[in-house]
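A single protein chain has been omitted; all remaining protein chains appear in their positions.
Going by the order they are written in, the chains are A, B and C; count residues from 1 in each one.
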Amino acid sequence: MAKIHTPAMEKIEKRNAKRKKPVKSTPTTESWKRFKRNPTALLGLFVVCILILVAIFAPLIAPFDYQKQDYASMMQAPSMKHLFGTDQFGRDIFSRVIFGTRYSLVIALFCTIAAFFSGGLLGIIAGYFGGIADTIIMRIMDVFQSIPMIMMAMCIVAVLGNGIPQLVAAVMFASMPTMARSNRAAILRVRGSDYIESSEAIGVGQIRMIIKHMIPNAVGVMIIYFVGFLAVSIMMMSAMSYIGVGLSAPTPEWGLILNDGKAYLTSAPYMMLFPAMMIMITCFAFNLMGDGLRDAFDPRLK
Amino acid sequence: MENLIEVKNLKKYFSTPRGELHAVDNVSLNIEKGKTIGIVGESGCGKSTLGKTLMRLHNATSGQVLYNGVDIANMPMKEFKKDYRSNIQMIFQDPYSSLDPRMNVLQLIEEPIKVNMKNLSKIEIKEKAQEMMELVGLAKRLENSYPHELDGGRRQRIGIARALSLNPDFIVCDEPVSALDVSIQAQILNLLQNLQAERGLTYMFITHDMSVVKHISDDIAVMYLGQVIEKCPANEIFKHTIHPYSQALLSAIPIPNVHVKKERMILRGELTSPINPKKCCRFVARCPYATEKCHNEEPELRELKTNHSVACHYAEKFM
Amino acid sequence: MLKYILKRILYLIPILIGVSAIIFALKTVTPGDPARQILGNDATEEQVQEKRDELGLNDPVLVQYVNYVGGIVTRGDFGDSYRTGEPILTEILPRLLTSAKITLGAVMIGAIIGVLLGIISALKKYTWIDSVVLVISMFFQSVPEFVVALVLIMILAVKLHLLPATGITTWQGYIMPMLCIGLSAVAGYTRITRSSMLEVLGEDYIRTARAKGQSEKNITYHHALRNAMIPVAQSLGSNIGNAIGGGMVLETVFGVPGVGKYIVDAITQRNYPGVLGGALIIAIILTLINMIVDISFVLIDPRLKTTIISGGAKKMPKKMKAA
């Protein structure tokens, strides 16, 4: 009796024949393979790369100085000269949005890094040491969590005043409980695994354990949180600037540009359209990428 | 005969929200050099905890573990790690989860050498790791493979190589074959036996499988709810079991032979809770012969014959 | 059960002490002298000092804190508004109802749409429907609530004149704020529902139900859904928190006289007691809500009920499982 050959088998044989040699399979290449197979994730990555390039080369891309006021051309609708139109001071919105990429991305990055170094670190400490340290840290986080994140951030900015460092501090404090919780969970999952115990048994010391075993295994999940939080902080930041808390004019941050256009919603909606689109595209890209990373690092979650 | 390991009144309690869990309760054992002691029991009887306490993966609540006469259970962790960690090693139950998925075979086997023998050069470490791979029967081409690419038998060989690379003389084998298929199980058991013969290793072999433990052990200790209830040479237990629990355990094993129809002793109920146990025979709730005395007094492990001890008030009756 | 509720209520105390401490800490680092704020710039230094004594601002910090908490507990005194001189509580109380309505509506909209989408995408996993649902919900997650609000205002109010752009003088005024907050929460619910539904559908007991000859529909609704809802319910507390936070921004956008707008106004007017008092009140309410969510959980999950009634977790320490 011959073995059965099915169309599905032929398809795979054909594909295998095309492949020159088998790719070395390490956990990292496996993750990358899964990420590559995910078109939406790749799209997210692509958009993020473009945004980064835009931020770096903002002065080359922007046709005008983002703060140059030109009273001769105020409130112009989008045209070839002013792609996104101009605002009530005659500033080129396109240039402002391009420079806004710089501000928004950099501030979001600062916020996220700060959040990781405060809440994230606390979570890692709580997860790694456990016991009394864990209890104390997590109880404090419970307290922080009872104030909604954006409200906490606004209260802090209200007290500290507007400005980039203040904003970063506010986001950092406000995000502490969420960050701590998720990083703690990431560490706990690794810490509870058998390979940590088996490494303990062969005499691996604490430092090597953290560097060689725990971080490499937890880092995937942490990257997911990191990317996700970039989107969160951009959204928080723009919402705060929009209602006038956080940054102050004339910084070309997207939320602030929106704030400028607030009064002209009905007469000149384009003033808000483009910055709003930028916020949306950026957050969407980060979220798509984060989602792809989640599937790539942790296929069980899908 | 020389005892490599002497366990004296070892206790390991865990505190849980519902009370103290007596995982290992007053266990005493002697393990002779070059021999294998088998620890059998059902899940929750504390056999793994016993192994991990010997390894100092858990700190003992009280009692002593003498290694060549030195108490290793109560010495400072630092000293233990420095002087004794290499001598006592462990092979883990689940070869799927006990290897770091982000390391390849060579890295996994190099790790114990790297950590414990700091005076070796990189090349020497690699050479030693390769030597270990050969010893446990892992082909050289697998060096750069990751655990997820290998089958259970090979992963367990990695686990064995990791343990052996430190030249230990005592190895705790915690259910090393229970996650493996029957045909692979035989490969690993033979490997362990060959290594023992070549290197004069001493094993503590923890398992729930009576036939495996009988095959590989010289002495057997049966555990029930944290206590050793019967201790004797391997052959003896299958011919002259004394404790009612051991009898039940043996009679419960299905024999792959159609002509042997065993008289079966079916126990009532299931394992009782090891949390805050009362002062009585631990087996009393399931024992068909339990009397008033069993409910009130905790039996001690008594030597009835040479090398055969039983913890039962009425042991003589069952002899 | 009663014991558990009592325990849970006792657990509130340290949280509330902590929250009030955070707010108090912010209060003490607040720029400006409250005494001068109250008296105005014309007051003399002596008058200010006198006022400071009166307000207890010259006492040690700890005494100030104790007085602060004492004032809250005994008199409901969250401080007085710099702007109007009225007690914060009297100013906020009438606004609470408005905010509560919006928050509740938003959470319901978000939860209902989100859970439904989550179920659909779990049942249709790996098909185009699943992808579309996920992309749409992620899209709404990526758009700040206030942008959604602006778009809705443009379309529904300015162009179509269907709904009022701002204010809540009629019931229609509530629709847009609720919708905006609700939509941004949809993604969260969809994701949790989908993943927990998928996990549950892969469980052995679902296979058992299939082996019984149960239909897929009944398996989904009778066996899977209740189990899958446990993590969704768990996320409810933090989602309410997010909705309240979102409400702050949106009440401002829509000009809704709720607590959120009150706090934002207080921020722009540098009315610090208003900001902090408002935040504290919200925090207290949120803590209470979380407690209620926790307690109602026990009612969904029988496993929790037994462990709680038998007084303690049944789980052994992780390391014991291997033994």
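The rule is short, and it goes like this: a residue touches a chain if its C-beta (ideal position, glycine included) is under 8 Å from a C-beta of that chain, and two chains touch if they have at least 3 such contacts.
Note that in this section contacts and distances are computed from a predicted model.
> Identify the UniProt protein name of the omitted chain, choosing among "Probable glycine dehydrogenase (decarboxylating) subunit 2", "Peptide/nickel transport system ATP-binding protein", "Dihydroxyacetone kinase, L subunit" or "NADH-quinone oxidoreductase subunit K".
"Peptide/nickel transport system ATP-binding protein"
> Thinking of the complex as a whole, which visible chains are touched by the chain that is not shown?
A, B, C
> Out of B:Arg264, B:Lys278 or B:Lys317, which touches the unshown chain?
Residue touching the chain left out of view: B:Arg264.
> Of the listed residues C:Leu62, C:Leu160 or C:Ala211, which contacts the missing chain in the full complex?
Here the residue in touch with the unshown chain is C:Ala211.
> Taking the full complex into account, find the residue in B:Glu124, B:Asp151, B:Glu300 or B:Glu316 that is in contact with the omitted chain.
That would be B:Asp151, which touches the missing chain.
> List the chain C residues touching the unshown chain?
Spelled out for chain C, the touching residues are 126, 203-205, 207-215, 223, 226-227, 300-303, 306, 314.
> Which residue numbers on chain A touch the omitted chain?
That gives, for chain A, the contact residues 1-4, 6, 8-9, 12.
> Over the whole complex, note the residues of chain B touching the chain we left out.
42-43, 151, 153-154, 181-187, 189-190, 193-194, 208, 210-212, 214-216, 235, 238, 248-259, 264, 266-267, 270-271
Assume only the chains that are shown with their structure count from here on.
> Would you identify the chain whose Cα-based centre sits farthest away from the centre of chain A?
With centres defined by C-alpha atoms, farthest from chain A sits B.
> Between A-C and A-B, which chain pair is linked by the larger number of C-beta contacts?
Most C-beta pairs in contact, of the two: A-C.
> What's the distance between the Cα centroids of chain B and chain C, rounded to whole Å?
Here the centre of chain C sits 52 Å away from the centre of chain B.
> With centres defined as the mean C-alpha position, give me the chain A-chain C separation in Å.
Averaging C-alpha atoms per chain gives centres 23 Å apart.
> Residue numbers in chain A touching 2 or more other chains?
Chain A, residues with two or more chain partners: 197.
> Hunt down the residues of chain B that sit against at least two other chains at once, touch-wise.
none
> In their shared complex, at which residues does chain A touch chain C?
Within the complex, chain A contacts chain C at residues 40, 139-140, 142-152, 154-161, 192, 197, 231, 235, 238-239, 242-245, 258, 265-266, 269, 272, 276, 279-280, 283-284, 286-288, 291, 301-302.
> Under the stated contact criterion, what part of chain A meets chain B in this complex?
Spelled out, the residues of chain A in touch with chain B are 24-28, 30, 193-195, 197-205, 208, 212-213, 216-217.
> Give the list of chain C residues in touch with chain A in this complex.
Residue list for chain C touching chain A: 14-15, 18-19, 21-23, 26, 29-31, 131, 134-135, 138-139, 141-147, 150-151, 153-154, 158, 195, 198, 238, 241-242, 244-246, 248-249, 252-253, 263-264, 266-268, 270, 272, 275-276, 279, 282-283, 286-287, 290, 318-319.
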